[in-house]
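Removed from the display is one protein chain of the complex; every other protein chain stays in position.
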C-alpha cells in the first residue's frame, strides 16, 4: 500500500515514543508554533552552549507526522553546531519539497529520511515542518539572546 | 425590419418635435430624474388646477425613446384629472412590461401605443419610463403641496 | 418520496472517478464543498457559449440575454427561499455576504438602526464558523461595541439559559448559525428571533449548512438576513447569497462601491441605486449566478424534504454504527433530534489527520481539523476532529465504507 511510504515504521515508533517531549525548565528561547489549517500546536525550548545546541525539548499535540518529525529533529540536532543544524534543516526542507522524487541523504538526515514519503502528500508537508519551523525560530532567538 | 416596431413614425416625430419641452417659470412641483445606466436626464414641472393637470413642461437630454415618451406624455395628460392620469400611467406601465405580447389600448393611451415595441427591448424600457416616473413623482409632490 | 442516491450519483461526473490506487471515491466532505451535477456545469458553460455579455450594461441582444439569465437566476433563488427577487443579493460567497453585513453596518451613520457604538453589543455563539465570528469581532473592534456569545453545552447544543442577559437592550445584531458545520446541531431559532426583535436587534442567520440540506423558508423563520454559499448547494464556486428583508436592505448602506451600483456620480460624491443593485458593484459573477440557479432548480426537483430525510436516515445509520466502534466518540448530539447529516468524532488516540489520511488511502474523503470553528474545538476539549458530512448523493455503502475504514485504521495505527 502506498500509504506505507508515508507511515514508515520509524515514524510510528517516534510517534509512540517521542524523544525529548518534556519541556525543560530553563532555556535560551521558547517558541510556540501552530498549524492554522489543522490546529496542531507545539512549544519548543532551545538551549545553546556557545555555537552548539545543548538541548531541545518540546511539548505539543498533533498528528503522527508532526510529532515524529519533531522527535526525530531533537535526536538529530542535539549536540550539533548551529551551522551543522542549518545544513541539516536545509536538506530536510529540500526533501519535503521534492514531491516524492527524492529519498533524502541518509548521511545528513539519518532517521529523518523516513519522512521522505510526506513529500508526496502536499497537505501533510506542513505537519512535518511544524517542529522544524519552531526550531528555526527558537534557534535564531537563542543566538540573538546570547550575542 | 423588427427595429421598425421600436422606432415608429410617431416616436421619431415626437423626438424631432418634442411637445412642451420648455420649462415653465412657475410650477407646483419640479423634479429632476436620471437614468443611471445611460446618463439620460430630465427636469419636469407640474402645475395643478384643483384636481386637474394644468401644465406639464420639461427639459432634458436623452435618446429618441425617452424624449418621445415624455413628449407624448405631456400631450396625453395635460388637461386630464389626476385620477385619469393615474389610470393612463398604470396602463402604460402595464404595456411596457408586456414583453411584446400587447399592443396597448389606443382609447386610453392614444399616441403612447406607438411605444408598445419598446417592451420587446428590456434595456430600453427604462428609457420609455423616465418621463413617466418623473411625472409620477412630481404629481405626488404637487398634490402634497396643494393640500 | 424517498430519493434514489444511486440514480442521483450518476448526475455527478466526479463521483465515478477513482482515488489513489484505483479506489472508488467515497465523498463525505460535502460540508466543505459539494460536488456538481452536469446540469450545473452545463449551465455555466452554456452561458459562456451562447449568452455572455455584461448584464445591465448594454442595449445589444447579448447584453439583454445576459441580463435575463442573471435576473432569472435571482428569481429562482427568491422562489427557493420564499423571498422576493429584489431581496436577493449576489455575492461571491457566504464569507463575503457576512462581511458585507458587518462592513455595511460599520458604514451606517448615527441615527441608523445599524449604527453601532460603544455600549452596543453584537451576539454570536461559540459554535460559529470563523466566517460568522471574525467579521463581528472586527466590527466590534472598529465601533467599540461589545461581542457577546451563547455558550455550547457538552452535548453540542446552544445554551440558551441566559438568553435574556445575553441579548439585552443594547444588542443591535444577533448572528447565529442555522446548523453547525462541526456538530450537525440545528439551532432552534424561535426564542432567539423573538428576544432579538423585542429589543430591536436584527438576526443574521448563517445558513451555509442548512439551505443546501433542508427547506429554508425565510418568511416562516422570521430572521432578518440569511447568507449561504453556492458551492455547498451543488452550485458553482464563486457565488454566494445574501437575503435581507426589503426594508432593511433599503436602509443598509452599501459595502463594495463601483460600477452599476450607483444612481449618480461626480468627482467628489456618489448616490446609490436601490437594493439589490446597491450591493452588487461591478460586472456580476453572471455565469456563477446562472449555475446556482440551475443548482437550486435541480435540488427543488428532487425536493428539499426528500434530501433532508435521506441525510437524516444516513446520519442515523452512521451514528448507530459509530456507537459500536470502540474508542469512537461523537462530538455533538448523538441522537437525530434537531440534527443534520454532519457527524464529527474522535477515534481514541489516532490523530484525525492520520485517520483522514488512512481513509483517503481507501478512497474516502473526510475533513479533519478544527473545521474553521477553532473556538468550538477548543471548548469541546479536543485538538481536532474527523468530520463526515453527507449529502443527497451519499449511500448506505458510503457509510459502510467509512465504518470499515475506521476499523481498519484502528488496526493500522495499533
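Note that the chains are named A, B and C in the order they appear, and that numbering of residues resets to 1 at the start of each chain.
Following the convention adopted for this analysis, contacts are C-beta pairs under 8 Å (C-beta built on N, C-alpha and C of every residue); 3 or more make two chains touch, one makes a residue touch a chain.
Everything quoted here is computed from the prediction, not taken from an experiment.
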Hidden partner chain, touching residue among B:18, B:62 or B:131: B:62
Residue, one of C:3, C:108, C:147 or C:189, that touches the chain absent here: C:147
Contact set of chain C toward the excluded chain (per top definition): 13-14, 17, 19-20, 25, 27, 29, 32-33, 35-36, 40-41, 44-45, 48-54, 57-63, 92-96, 98-99, 103, 107, 126, 129-135, 137-138, 142, 147, 149, 229, 231, 236-239, 255-260, 262, 264-270, 281-288, 353, 356-357, 359-360, 364-369, 372, 374-375, 378
Interface residues of chain B (partner: the chain not displayed): 1-3, 6-7, 12, 37-41, 61-66, 121, 124, 127
Chain A residues touching the omitted chain (full complex): 34, 36-37, 121-124
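Here is the rule we use: only the chains that are shown with their structure count from here on.
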Which of B-C and A-C has more C-beta contact pairs: A-C
Mean-CA-position distance for chain B and chain A (Å): 77
